[in-house]
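Note that this complex is displayed minus one protein chain, with the remaining chains in position.
Coming up: subunit A.
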Amino acid sequence: MTVTPAVQDDLPRLSVPLSRGDARNLALGDVVRLDGEAIVTIGMPTHQRIMAHVAEEKPLPFDLGGAAFFHLSVCSRETPAGGAEPLYVNPTTSTRFNPYLPTLIRRFALSATAGKGGLDMDCARAMQEVGCVYFSMMGGASPLLSEGVAAIVETAWDDLIMQFRLTRVRLAGFGPLTVAIDAHGRSLYDDLARNARAKLPDILAKLNAGRAAAR
């Protein structure tokens, strides 16, 4: 994949892994693009294997210390040189990894996480402690996200299916991404869920009024 003119818009560009300063300066709703390197996977077995390594204090195939760790699915093709070229990428729903992320965020002091659909407040608190943000990637926008993945640096745990492998990717203008959980314990997801719940009685009252008027 090459970087095409489509990524040359006016969105701010940041380098990952993020510095703690960059992470803490990001605000909810900021839309950015990323350059640099991230470690990605969408595998439940992958998360479980990382957790087992952590519990047994075994080293991981690549150092996750301070890393950008994303719930991003990658389809790649082997190259004649023995490497892999990225073909297309897209995020998965992060919430199913809620039970694991607080441990991983703290243990590795991750600087950024990403996916779609968010993480819970236990994760947000861990992120606040270490200075880490969560970026919302757009599900279904693979044509846009894919052009920002310049290369696959290496993969590990290749016994797993492709999208579950632990994969180091080089990013060049990767995005657009929205800051949805900041490094100060604020979460768009939590705000929106609570607002929706608070509005529900009014919404139901309007439904009732509409139904009565339709009769």
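To be clear about the criterion, a residue touches a chain if its C-beta (ideal position, glycine included) is under 8 Å from a C-beta of that chain, and two chains touch if they have at least 3 such contacts; residues count from 1.
The rule is simple: contacts and distances are computed from a predicted model.
UniProt records the chain missing from this view under the protein name "Fumarate hydratase", selected from "Anti-sigma factor antagonist", "Fumarate hydratase", "histidine kinase" or "Hydrogenase". Although one chain is not drawn, the whole complex shows that of A:T92, A:S111 or A:T155 it is A:T92 that touches it. Those residues of subunit A that touch the chain absent from the view are 6, 29, 31, 44-45, 73-75, 77, 87-90, 92-93, 95, 116-118, 136, 138-144, 146, 161-163, 176, 178, 180, 188-189, 191-193, 195-197, 199-200, 202-204, 206-208, 210-211, 214.
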